[in-house]
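Let me give you the structure first, and then I'll get to my questions.
Missing here: one protein chain of the complex. Every other protein chain is in place.
Presenting subunit A:
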Amino acid sequence: MIKCIFLSEFHHTQGPIISHQIPKDYVSKEIFDAIHNFIITKSELQNRLITVSSFGHKYVGCPIYIENAKYKRNAFIFNVCFTFDEKTNTSPYGPVVKKLANYLTQLETELEFLSASENSERVPQFLKRVLNGLNHEGCCSINMAPSCTVHLKLATSIHEPIAVEDHDVPCLIVLKDAITKCQWDLTTQQILHYVDGLSHVKKIAADADVELNLVKANLQNLLYYKFIKMVPIFQYSNVYTVTRNINKLIEDTHLQKECIKFVAKSDRSPPEFRDVYLMYCAFTPGTTVKTLCTRQVNPHTLKIDERKLVQFGLMKGLLRRMQKYPMALPGQPVTARVQPLLSLLNGKHNFDQISCETGISHHELDDKIEADDSIVVCWK
């Protein structure tokens, strides 16, 4: 929450002052005097985003110098500062402060919006609208001039897009209707049709007849909006292990209900919670889904869909996939069959990656590696 927005400028006789403040008298004169050298700075720091923490508040501003002979000191120096509580994470506001400073620079150079005395009413009104807009709606669009509308929006933090692998499986985490309501581009629409929680990226690309990299880019976009989540591809030869988070399933009754609904084989007869829980706990290192289903529990009689059980577990972090890393022991001869793969057997590549890269099936790879004594396999 922005506590206060104030406009500070360098007065030709009084020096740095707060010329407008919304709400009034939030930042006292004493505080401003103590920190004004970070707000009206030396010219080296102009156009830099400056955040000061003091007196239990954070002040985010961007000092601007407009040089022009028409001004009393040949330059107009101003800074629009946002004030926050000390604990606020101000990083989403940085770009907004900067953009606002740019808008005001434009308005000042074109219309003398800040310096002209007849605008002393309009500036606080403008700041008030910015404050209310950003605090209540997270954005604002204020028409200031025929050619200038101030658009400001708080963006959620931008992080590097998550890499999407060929063998990942996208799963919808919101209802399909909710997504299709949004207006997506044609490619996304086409892809969304094939996102069923079972097909992996490469298959979706083939089915939808869309270029693989386009599919990945689209999925990254959906990931960003948190409409989908990526899980590793489901195979009966996979090994999963239960994580500490499994306790959540016992404690959180909402999650329980959601889980039972999700993993049910048919909607009409949901499985027992105990059975679902028992099955999750049966996922231990070294047990493939296949052995689990044939020897330990019979998901069919328990009315559980094991695919969906795994998918739900991965999405909620109840299960973790254990990957297999084959490693050729250094200094030992390898058989001719694995010779072409040798560069991949350095402990950095897991079975999925090797399969995807070489096109060799898991089964075949397993055979090759098992036959060679100089290769050890780590699961982690």
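One rule holds in what follows: a contact is a pair of C-beta atoms (placed from the backbone, for glycine too) under 8 Å apart; a residue touches a chain by one contact, two chains touch by 3 or more; residues count from 1.
One rule holds for everything that comes next: contacts and distances are computed from a predicted model.
Student: One chain is missing here; what is its name in UniProt, given the choices "Oligosaccharyl transferase subunit OST3/OST6 family", "NADH dehydrogenase [ubiquinone] 1 alpha subcomplex subunit 13", "RNA polymerase II subunit B1 CTD phosphatase RPAP2 homolog" or "GATOR complex protein NPRL3"?
Tutor: "GATOR complex protein NPRL3"
Student: Have a look at A:D168, A:D275 or A:D352 and name the one touching the chain we're not showing.
Tutor: Residue touching the chain left out of view: A:D275.
Student: Taking the entire complex into account, which one of A:V310, A:A328 or A:L365 touches the absent chain?
Tutor: The missing chain is touched by A:A328.
Student: In the full complex, which of A:C182, A:I250 or A:A371 touches the chain missing from this view?
Tutor: Result: among the candidates, A:I250 touches the missing chain.
Student: For the full complex, which residue in A:T180, A:T284 or A:T335 touches the chain that was left out?
Tutor: A:T284
Student: Spell out, residue by residue, where the missing chain touches subunit A.
Tutor: Output for subunit A: 30, 33-35, 37-38, 41-42, 44-45, 47-54, 91, 95, 98, 158, 160-161, 221, 224, 241-244, 246-247, 250, 272-275, 277-278, 280-281, 284-286, 295-298, 301-302, 320, 322, 325, 327-330, 346-348, 376-380.
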